[in-house]
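And then subunit A:
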Amino acid sequence: MRMKRIYVDEKWCLGCHLCEYNCAFSNSAETDMVKALKDVPINPRIRIEEAGNIHFAVSCRHCEEPLCMKGCIMGALSVEDGVIMIDQEKCVGCCTCILMCPYGAIMPSDTGVMQKCELCINNAGGKPACVEGCPNRAIVFEER
Partner candidate 1 sequence: MAINFLYPDYEVVRDQTKCIACRVCERQCANGVHMLDETLNLMKSDDAKCVNCHRCVSLCPTRALKIVKTDHTFKENANWTGETIKEVYRQAATGGVLLSSMGNPKPYPVYWDKLLINASQVTNPSIDPLREPMETRVYLGKKPGAIQRDQNGEIICNLTPQLELDVPVMFSAMSYGSISYNAHESLARAARALNTLYNTGEGGLHEDFYEYSANTIVQVASGRFGVHKDYLNAGAAIEIKMGQGAKPGIGGHLPGQKIVGDVSRTRMIPEGSDAISPAPHHDIYSIEDLRQLVYSLKEATDYQKPVIVKIAAVHNVAAIASGVARSGADIIAIDGFRGGTGAAPTRIRDNVGIPIELALASVDQRLRDEGIRNNVSIVVGGSIRNSADVVKAVALGADAVYIATGALLALGCHLCRSCQAGKCNWGIATQEPELVKRLNPDIGSERLVNLIHAWQHEIKEMMGGMGINSIEALKGNRLMLRGIGLNEKELGILGVKYAGE
Partner candidate 2 sequence: MMQPREGQVRIPSGCAISGMFSRNGKRVDGNSIIRSISMMHDRSNGLGGGFAGYGIYPEYKDYYAFHIFYDNKAAKLACEEFLEEHFDIINLSKIPTRKHPRITDEPLIWRYFVTPLHTKLKESQLDEKEFVVRSVIKINTQLHGAYVFSSGKNMGVFKAVGFPEDVGEFYRLEEYHGYCWTAHGRYPTNTPGWWGGAHPFAMLDNSIVHNGEISSYDANRRYIEMFGYKCTLLTDTEVITYMIDYLGRRQGLSHEEIANVIAAPFWSTIEQMPPEKRAKFTYLRNAFSSLLITGPFSILLGFEGGMMALNDRLKLRSMVAAEKDDMVYVASEECAIRVIEPEPDRIWAPSGGEPVIVTLNETGQAESAKESA
């Protein structure tokens, strides 16, 4: 379906990793970034992949035919208005979705169940924090 998605343009990604920190902060329950992230190893839902001078950010693409959902044994993954959401209450941490996802966009959370990008719909950000915080417009949120 036509919807706004997060797209990353490698041409403009500086590899500054700010998106990771903004993601981690947005998905914390804190309102203060220092309090949320100081001396805490972050576990963001967007990750910078890099080698040499090439950098780009990877997060869930909200596929039209999501393999992760197909593979989920608990029905913890669902599509709401095109956005693939995870119900962490249902997830048992079997990691099937991790194996299914061709992009490596799902990962275990600190509690052991899975986490993934939900476009900041249900967290404090309201709109994707990685996009808002990208200094070079390398991550955009748009309909294509």
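How were these candidates chosen? In short, all candidates are chains of the complex that A comes from, given by their letters.
Just so we're on the same page, a contact is a pair of C-beta atoms (placed from the backbone, for glycine too) under 8 Å apart; a residue touches a chain by one contact, two chains touch by 3 or more; residues count from 1.
Remember, predicted model here, so these are calculated numbers, not experimental data.
Candidate 1 is the one that touches subunit A in this complex, out of the options 1 or 2.
Partner candidate 1 is touched in their complex by these residues of subunit A: 11-12, 14-18, 21-22, 25, 33-34, 37-40, 53, 133, 135-138.
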